[in-house]
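Note that this complex is displayed minus one protein chain, with the remaining chains in position.
Letters A and B name the chains as they come in the text, with residue numbers starting at 1 for each one.
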Amino acid sequence: MDDAIRTERLTKYYGGRKVVDQLDLRIPRGTVYGLLGRNGAGKSTTLKMLTGMVRPDYGRIELLGENVETLSAASRARIAYLAEGHPLYTGMTIRQAVAFTSSFYPNWDHRFVEQILDHFALSPKAKIGRLSKGQRAQVSLALALAPDPELLILDDPTLGLDTNVRRDFLESMIQIIHRRGRTILFSSHVLGDVERVADRVGVMIDGVLRVDCPAEQFKSSVRKVVAEFGGEPPELPPCPGLLSDWRVGTRRELVFVGYGPRQRASIETLSPRRIEIVEMNLEDAFIEYTRGPRRSLPIFTQTQSDIQGGANESVGVEGAA
Amino acid sequence: MKALAWKELREAFGITAIALAVYMMLVASLMGARVFDWFPGMPNGTREVPFLGREFILVFTIVTVLFAVALGFRQSAWESTRGTYLFLLHRPVRRDAIFLLKLAMGVGVFVLCASIPVLLYGAWAAKPGHHASPFEWSMTEAAWEIILETPLLYLGAFLSGLRPGRWFGTRLLPLIATATIVVLVDMIPWWWSLGFPLTLVMYGLLAANICFVARVRDYA
Partner (left out) sequence: MGLHVSTASRVPIYQQLAQQIREAIARGELQPEEGLPSVRQLSRELVVNPNTVARAYTELEREGLLVSRPGRGIYVAQPRNDLTRAARDRKLTEQLDRWLTEAVHLGYSADGVLRLVAKRVREFHWQTEGAA
């Protein structure tokens, strides 16, 4: 009962591709958990499985101690879910959306909703379809918070918001955290946001939770490891904390969160000639990581066949290295 | 649940209004108004025997079928493409209840709306002096059969809109299947004692299947 969220070997395939791979996630009550990852890393699918919008192919999920498949309506009322892009009925006015949503909940804080609408200067008469992205995010947050949920699952809530609105949204999240005992799981593509708000950080890569550590440890433990090989560098098997892995000529450049003996041993099994460890700014690591597993080609070598085929990418990389 | 019912009504309003307008044009034309001659296939004048003339049945069937299919897709596929299922289905209500209510509202709105032209036209024909031929309410039976069979198409369209199919053709399977069923049911003799009960059973089967698909599909 201590975990607000608990998954066991959660797995999902989409058309033969493993989108989420044996995910074991445990989020204790009261924790603010930031889930980072590139588009398509499986964050959104994971959150959708948690809320029952997507059925896992394998594994089980417990929310607030209850199996999700048989989650009672009363328990669902204690969980808020903001889907990506804040879907709402665009034909409704804000007032209608509030009336519609509130009808489902036994305790609904009308004053709270009014305060939020007031704070962001949103007229109840405004049509949802006419709102800006940021305003829509605010309305959908107000609707999610009004029933006073214990657990919040937010799917990239600041996606597409400009800097100011994003900050407003983060402030609202901080306020939620101030209410004791709220558990928040949110996914994001913005590292800084996660660092500000989260107690614990996870990073998903290709459906695998590669990093799962306290927020303050997350940042200071990033290392770039350059392993030099005589010839063709061998492939590194999947390893906890491995953010990215690139072949650069005869070297392999690996970025780790939480580099330790286990990671070192893993690299040494490949028997490299030399291992060099560089401290790295996480922001840089993350930018490189979000760019993708393959380094993009320098502009001048990017011919039509490179763009289409992508098979001879290493040529460009070597030229650049 | 009342709020959910209202939402469905509001969303069905546009399509229902259009259907109602076309029905009114049809009824007005059959009553002798010549204002809608420009409308393709619209009968004109009062020459037909009420409800039994080919022209009425043809236009009424086409409008009713289009209405049912449009309404079915509006209530299911629309929410898929807008992503609002992710909002709706997280409300603390059983998923079956949400979908059954959708269907009840859809069928209800449909049957009510499609009945209006039949009742109006019937009331007009029943008044002596409006029409040369004699009129009995039993003459409206074919129209009622259409009204009660077509919800199957509505359910088929709903299911087509809900099923996440890779290919558009396979998505339309439920609609095609229900269309076949409607044609078969329509050919059954002793309609009220055999066809109608069978139609009701089909309603139930389709509704159950819709609830099943709603439960197992991924709202990705």
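Simple rule for what comes next: a contact is a pair of C-beta atoms (placed from the backbone, for glycine too) under 8 Å apart; a residue touches a chain by one contact, two chains touch by 3 or more.
Since we're looking at a predicted model, the values are computed, not measured.
> One chain isn't displayed here. Which of the visible ones does it touch?
Checking the complete complex, the chain left out touches A.
> Check the options A:36, A:197 or A:254 and report the residue that touches the missing chain.
With A:36, A:197 or A:254 as choices, the missing chain is touched by A:197.
> Looking beyond the chains shown, say which of A:159, A:177, A:226 or A:239 touches the absent one.
Among A:159, A:177, A:226 or A:239, only A:177 touches the chain that is not shown.
> Could you list which residues of subunit A touch the chain missing from the display?
Contacting residues on subunit A, toward the hidden partner: 32, 167, 170-171, 174-175, 177-178, 191-193, 195-199, 215-220, 222, 279, 281-283.
Just so it is clear, only the chains that are shown with their structure count from here on.
> Taking the mean of the C-alpha atoms as each chain's centre, how many Å separate subunit A from subunit B?
Between these chains, centre-to-centre, one finds 44 Å.
> Once bound in the complex, which stretches of subunit A touch subunit B?
Residues of subunit A touching subunit B: 14, 45, 48, 51-55, 73-77, 79, 81, 83, 85, 87-92, 99-101, 103-105, 140.
> Report the residues of subunit B in contact with subunit A in the complex, numbered from low to high.
Contacts found on subunit B: 1-4, 6-7, 10-11, 82-87, 89-94, 216, 218-220.
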